[in-house]
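Omission of a single protein chain aside, the complex is shown with its protein chains in their original locations.
Moving on to chain A:
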Amino acid sequence: MAEEKDCLRGDVEMGEEPVVTITGGAYSGKQAAEKEPMKVEAAAGADACSEDLSCGDADIDPSLLELVDEEKCRSIRKQYRQLIYNVQQNRDDIVNTASESLTEALEEANVLFDAVSRTREAALDAQFLVLASDLGKEKAKQLNSDMSLFNQVAFCDFLLIFVGLNWMEDDGRDALSDCDDNIACSFWETVQKEATSWMLQAETFHFIFGSFKSETSARKPRLEHRKKVHRMEENGDMPTKLRKLDLSSNQEATEKEVERILGLLQTYFRKYPDTPVSYFEFVIDPNSFSRTVENIFYVSFIVRDGFARIRLDQDRLPILEPININHVGEGNDSSSHGRKQGVISLSLQDWKNIVATFEISEAMIRNSY
């Protein structure tokens, strides 16, 4: 029994040294393989073997052993579990290259293993060793990175300084989590700008106005055009009706105007008998060229209807003189004289010249509106 235990311990010692290079998985496999022959031997040795072939002693009666060592085994298992728990809790401390705690833990396990006689405890021992080897690997990695002197915490602070948030340092940890949204946004935007200048990223391609299907848009203008045409036709019905009414009223308006002007003319002639009025003075409105043209139009009706006549006086300027009833007697003369036609053309410039020459300050024909 002692020999087996010795050789087991020897195996453990051999396995311990190159902890860094052998991965935990491989090592536990090796250990399990070592345990197998022990288990088989024990089973072969003991006749009254229980279902768990965990008897280590070939010479002593296994049932006796079970009773005696149960307490001891339980305590060993408890200690192993405690050790594993401690190591897991202090992971950071152990991985730190400066600390010796990993070696201490291994030595503790070593001591514990001296008392191990059954596979249940040995399995726990194996579990511990897997953990220890993982930590050992991390410790070795740590060695590499320590050489390069990269400090994460400093990097974080430098990032904040780089963006320009120096005053945040005093707040301690989690500076950006509690601060303003705007500050966080500006931080990430600044970092983004800097970061993109170190990467050859292809800009994402987007259509400016969004993507669209070209087919539907071709139809729409046609529809709208048709609608517009319809609308115009509908509107077109209305004005024609109105125009008919307007025309009739316009004709009435013309006659009214002519009568009005005739009235004005006759009033003038009554006031100043036998004094013909200068045509231009009568007709022209110095303020409105269009009104002047209208006046000429209405006066022409008066002349046509024989209520007045236009003559050229000694200065060869047109004058307007009434035709009285007395003159009607001479109407035969007027009819024998015949009618003469004249066309009066008046341009804007002529109108201005006449207004200036004759010094017409106000229209003789007052507006009716």
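Definition applied: a contact is a pair of C-beta atoms (placed from the backbone, for glycine too) under 8 Å apart; a residue touches a chain by one contact, two chains touch by 3 or more; residues count from 1.
We adopt the following convention: contacts and distances are computed from a predicted model.
Taken from the listed names "Exostosin glycosyltransferase 1", "Myotubularin-related protein 12", "Non-structural maintenance of chromosomes element 3 homolog" or "Protein ECERIFERUM 26-like", the protein name that UniProt assigns to the chain not shown is "Non-structural maintenance of chromosomes element 3 homolog". Only one of A:196, A:275 or A:353 touches the chain withheld from this view, namely A:196. Within the whole complex, the absent chain has one touching residue among A:159, A:346 or A:364, and that is A:159.
By the touch definition given at the top, chain A reaches the unshown chain through residues 24-25, 88, 130-131, 134, 141, 144-145, 147-150, 152-156, 158-159, 161-162, 173-179, 181, 184-185, 187-206.
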